[in-house]
Structures are given as C-alpha cells and as structure tokens.
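Here the structure is laid out as structure tokens; the discussion comes afterwards.
Note that one protein chain of the assembly has been removed; the remaining protein chains are unaltered in position.
Up next is subunit A:
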Amino acid sequence: MLKIKDLHASVDDKEILRGINLEVKAGEVHAIMGPNGSGKSTLASVIAGNERFEVTQGSIELSGEDLEEVSPEERAHKGVFLSFQYPVEIPGVSVTNFMKTAINESRKAKGLEDMPAKDMLKLIREKSELLEIDRKFLSRSLNEGFSGGEKKRNEIFQMAMLEPKIAILDETDSGLDIDALRIVASGVNKLKSKDNAVILITHYQRLLEYIVPDFVHVLHNGKIVKSGGKELALELEEKGYDWLKQETAV
C-alpha cells in the first residue's frame, strides 16, 4: 500500500531524512521508534505532503501511485491521515464545522455531493461515542485550550470520521492518561481492517500492548537502522538506543 524508497528530505538545506526504505502492506501495523530528533515526525510530515520539507531523493508511492506531485489535501483524499504530535489550535472554527468541511471537501474531490446534514450528525454522534468524546466538546474551537490528552483524542476522532487507508499516529499515546489510552487504542483497533494500515510512532512499549504491531523499526539519524517484530520494542524498552547507535556508527 505504502512504498517508501531511499527517501531523502531536508529543510533549509539541512538533511533530516537520509535514505528511508519502508513498505507497509494493507492490514499491517508498523511501529516506528527512535530517539528524539531522529526524524520520526519529519517522516510522518513528508508522507502527508508537508511542503516545508524538500524531498531531494527517493520516492513515496501510495497504492502504486507516486506522490511526488500530490498536494497534502489530495493525499488526504487518497486516504493518508496524520495524527499530529502537536495538533494545531485553530480558534474560531468549531470541531464540528471543521469536520463537516473536511468531509465535504473529500467528497467533492471524489465527485460526490455534500453529505446530508442528517447523515453528518449521525456520523459525528457515532464516532464521538466510539471515542467517548463529550458532545459539548464538538462545538468548541478546534484544539483551542484543549488539554494535551484531549487534543490527541480529538485527532483520533478525526481519523475515525475520515476513515483513512493509511493512518500515521505520531506519538498519539503521549499525554494520554491510562483510561484515555485504552479508549483511543480500542478506537484505533475497531477502525483497523485488512484493507487499511497503521504506522505508530511512539516512544513507549505501553501503546504497543494495546495495538500490537507486525513490525517495529528504529529510526536513527534519518535512517531506519533496525527492523524486527514486536519483541524489538521490548528489547528497546530494556536496553535503550545506545547499543543501536554504536552498532550503526561502526
């Protein structure tokens, strides 16, 4: 579904991603771990099409299509979703209106009519219940004054609304309390199917107990330096990253 080949990306002539290779197939869950500043969020951002980063080499393909010339909104229409590590506050636009706009823009891109208001309300109700989000919350300005955990839960609510093919969750677990983590993880699990895929960026093994990955990758210095099964996460939890850094330095 997603094929990343020798991806190099830089910002202000500073190379951050230095040759990433990654293939994610439908139905799979991949976890990406790695020290602070290793390039995890950058990778997520580049997949979602953030023009702030310049792709200098390599390619990203989604279901066989090269994404190079594809704008962030078109990627979203094609099923890419990024749950932000730091969701942006947008004062003056309510969560509901934002979701209506997002959904109808996606429909428009597919040549569909706006979703009837009744269906929209039903969908919002259904998905907010899935994530146990208070209805009052939905009329508030998007992310404005939301607590860290509320922002993350709201990201997954958006994911549930948009039903992406490939969802990248960038540290969605950090900031969530234990109950919220369970709710969010079970939400993600309910949305999972054999037709979609998830990339989890995380620092902690804990999330991976709820959403069990098929593969775990370690990113260091803009490269994937190690890949393995779910047991790799446990090993990292135990040993940290130093042994890997040394291994790659050699």
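Just so it is clear, contacts are C-beta pairs under 8 Å (C-beta built on N, C-alpha and C of every residue); 3 or more make two chains touch, one makes a residue touch a chain; residues count from 1.
Throughout what follows, contacts and distances are computed from a predicted model.
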>> According to UniProt, what is the chain that's been left out of this complex called? Choose from "ATP-binding cassette domain-containing protein", "Electron transfer flavoprotein subunit alpha", "Fe-S cluster assembly protein SufD" or "Acetyl-CoA acetyltransferase".
In response: "Fe-S cluster assembly protein SufD"
> Of the listed residues A:I60, A:L82, A:I133 or A:I156, which contacts the missing chain in the full complex?
Replying inline: A:L82
> Of A:P91, A:G148 or A:G229, which one is in contact with the hidden chain?
Replying inline: A:P91
>> For a quick check of understanding: of A:K40, A:K100, A:R153 or A:H217, which residue touches the chain that isn't displayed?
In response: A:K100
>> One chain isn't shown here. Among A:D114, A:D195 or A:E209, which residue touches it?
In response: A:D114
> Among A:A9, A:L43, A:I124 or A:L162, which residue is in contact with the omitted chain in the full complex?
Replying inline: A:L162
> Of the residues in subunit A, which ones touch the absent chain?
Replying inline: 45, 48-52, 71-73, 75-77, 80-82, 84, 87-88, 90-93, 97-98, 100-106, 109, 114, 141, 158, 162
